Each structure stands twice: as C-alpha cells, then as structure tokens.
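Once you've had a glance at the structure underneath, I'll fire off some questions.
Presenting subunit A:
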Amino acid sequence: MRLRHVLRTLATVLAVSTYMAIAPAHAATLSLWTFWGDQGAKRDFIEHAVKAFEAAHPGDTVQVSWYDKNSLYAALKTALRAGQGPDVFYAEVDQVEYIDNGLLLDLSNRLNWGDIEPWAKQAWTFGKGTYGLPLEAWTVELYYNTKLLHELGFNPPANHQFDQKTFLALIKAAHAKDITPIALGVGDRPYPGAFLTEEALLKEVGAADYGKLMRGELKWSDPRVVKALTYVKSLIDTGALPKSFSTLKLGESHAYFYSKPGSVMFLMGSFYPSRAFNPPNQGGQPPDFPLGIMQYPALDNAACNECKTMAVGGSYVVNAATKHADLAVAFLNTMATPAMGKLWVETVMGQTGIKTDMAHVSGPHAGYFKELAAVNDDAKYFFGLPSQVMQGKRRDAFTQIINQAFPAGILSVQQVVDRMDAVQ
Partner candidate 1 sequence: MTGGSVASSPAVATSGVAAGPIGLRAWLRLSDQPFGAILGFLLPALLFYLAFTVYPVLLTIYDSIFRVLPNRPATYVGLANYTAVLTTDPTFWQAVRNTIIWASVGPVTEISIALLLALALYAKIPGMRFFRIAWFTPVLMSYVVVGIIWMWIYNYDWGAANTLLRFLGLGQLVRSWLGDPSTALPSLILVTTWMWTGFNMVVLLAAFHSLPAEVLEAAELDHCGWMGKLWFVMIPMVQPTILNLAILSFVGKMKVFDLVWVTTRGGPLWSTETVSTYVYRRAFDWNTFDLGYPSAIACIWFVIVLAGVLVLSRIFRRHQQLEF
Partner candidate 2 sequence: MAVVELIGVTKTYPGGTQPAVQGVDLRIEHGEFMVLLGPSGCGKSTTLRMIAGLESITAGTLCIDDLVINRVPARDRDIAMVFQSYALYPHMSVRDNMAFGLRRRGFSRPDIERRVASVADGLGLGPYLDRRPFALSGGQRQRVALGRAIVREPKVFLFDEPLSNLDAALRTSTRGELARLHQNLGATMIYVTHDQVEAMTLGDRICIMSSGKVVQIGRPMDVYSRPADIFVAGFLGSPPMNLLPATIEVDGGSHAIRLGDQRVPIPATMPASDMRPGPVIFGIRPEDMAVVTADSLEAQVATVAPLGAETILSLALPGVPQEALLRAARDVALRPGDHVRVACDLATASFFDPDTGRALSSRLSVGA
C-alpha cells in the first residue's frame, strides 16, 4: 500500500507537529473506571476498598472515574481497542469479547481464589483462564407491595410462590383496577424485559434443557417452550407490564414501582436495594414502603419450579495492557476477603461471589436480607443470564425479541418461535 504510506507520512507530519507527548509520569496511580456512581451503597463499598488499598500500599493511589453503564461500556470498547484504558475496570461476564481479544489479564494464578465461591469463579472461567473478580451476584426476584396485594385480595402462600392460575388472576385483578401489575422497563438495559420470559422457560424445561435452549441446542419450537411462552403471552396480553415498558429506564422502573404511579409487583434483580435503599430524594423508596418478596409463579407440570436465575453481576477485571498488573491484582485482592464480602452483603443488601457468612448480617435492612434468604431457601440456581450465555446475532435477536418486542406485546408466540429459531 504505497499510497497508504504516503498518506500516513503526511498525516504523521501534521499529527506530530501538533502532538505533545504526555508521558505517564505517575508511577503508582491505578486508574479505575466503574459503574455504580449513582448507587450509594456500592459506591461507598468501592471507596472503602480504595481507602483500604491505599492504606496497605502507602504512596500508591487509586483514581476512580465513575461512569453510567452505557457510557462506561462505550468508553471501554474504544479505549481497550486502542491499547489504552484504565488499569482496573468494571465488567460483566457477558463481555467475552474482551477475553476473545486478549484484553483482560488472566487472574487464575494471581487472585486469592480461596475466598471466592466456586460457581462465581466458574462464571469468569473461559478456557484455561479466569478473568474477573465476581464481586456482585444476584438473583431474579419478584418484589411486591404488600399493601396493594392485600387490597387486591391476594396473599402469597407459605412457599412464597403463586401457581400460574392465581398469578394470572392477580394480574387481571390489578389491571381491572387500573394498577400496573408488574413494573418493568427496557429503556436502557438489554436484559430486564427478558426476566418475565426466561424465568418461565427455566422452570418449564429445567436447568439442563434451558442451557441447551440458550446455547442453540434446543429448538424454540419445542412444545414445552411454546407452552411457557403461551403462558407468558397470556400475562402480557392481560396488561401485566407498563404501557411505557419500551422506554422505561432501569432507574425509572424502580421509581415506577415504589413511588409513581406505583405497581403491585416489580420483577428485578436482587440488586434492587442498591437503588431503592438510596435516600428518597435521590430516587430511593419511601421509608415506610411495604416491600415484600415472592417467587416467580410455579408453572403447571413444570420440570423445575424451584429453579431460578442467579447471575454474576458487576465484577472487576484487570486491563491486559496495564503497566501495574501486580498492583491492580493487589487492589482486587483487597476486595476478595470474607470481611469485605460481609461488608458488601450488609451494605449493598445483595449477594456476592465472595465467600461470606450470610447468616450474620446486621444493620438497618437486615430484615430485608432475611426475607431474601427465606424466599431463596430451597431455590436451585441456573447460573447466568441468557445474554451472558448467548453471543453475536443470537444475543442481538434475543435482546430485541425476548427483552423488548415480545413483552411489549408486539409479537405472537409463533413469531417469537420462528424468529428465534431463524437465528439458531
């Protein structure tokens, strides 16, 4: 490419003439790019970890840049490609493209794995390498407003799980009273809309076949899949979800549930407290909000009604291009201790991939955490969200169809099956 070289030379002349080299003079400043800036408890946790790290490594500092999630991903996608980016950053396990392209440091021999739950480690293991500190873990939960539920004349059974007929009746009753049954929105996230469908599919076909379905080894035209979809469709057609579902953002959907206009239930990850337990003037729930937790309804003749999704959420990884690999790993290890795990559970009010004694949680929201534990007492977990298991076009299709279009009521069961099988 002669021309390319000529042009490149010309461009270099121009670029170099204006470029002033800014050498990385500071030898011991770790850069950290992370989400969670607007979630008080998690932010406090990270800042606590930073302080602990800085105390243990005098002279070294951590510079934290707080991003919102989409901006963070956009910034990382370009910065990492450019061979730049922060030393440590927030990632989730669905971002295998980082690993495929060698952008993450293999932590398998570096991190203090003894204090990490094996299933959480497994989530970050790809081939021979393990790449992330699975800090956050969460389950898909069905939160509800106990007061509203009572007013509608329903009470959850002892096992916290309605059967599918009662649940449909509940939806109908709420809808008849012009109360949105389930708050949910997909305005800025590619996964919450899919909760409604994926939990039904998981229960209906069981964890093993569910995994096959996600990996493209089981057809969506399977009768069990169609049966589950048909039930979900009946919920959707009854008006289970907000009219503004398609544009409702994650943060907005929280407020939709507990402040305005209010809904009976809220299908959300167990990271719910990270927003809801913020002070009310920062978008948190009212102090006296009657929060309850129940299980996603049991489907008739389903393979595994105790099955539910557990996912590794926000994790921290190390940039393969970092100049401070050891320091970066040391920072992760600062978080990978049972004490920090306990702090996480107590303050964030959610699960973690760090081994922690969950029985001794205390603090103002201890009651919430006890209820969460009780609901999940005999649960069987499927680890991973569909979007974490799927890749490429199938993931894009899943996001558009199962996360958006189907719950929005745009597609029939048959269309869903056809479209999903088309990309298998």
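How were these picked? Simply put, all candidates are chains of the complex that A comes from, given by their letters.
What we mean here is this: a contact is a pair of C-beta atoms (placed from the backbone, for glycine too) under 8 Å apart; a residue touches a chain by one contact, two chains touch by 3 or more; residues count from 1.
Nothing here was measured: the structure is a model prediction, and the numbers come from that model.
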Which of 1 or 2 touches subunit A - same complex, any copy: 1
In the complex formed with candidate 1, which residues of subunit A make contact? 1, 3-4, 7-8, 10-11, 13-15, 73-74, 77-78, 80-81, 83, 94-97, 100-103, 242-248, 260-261, 391-392, 395-396, 400-401, 404-405, 408, 410
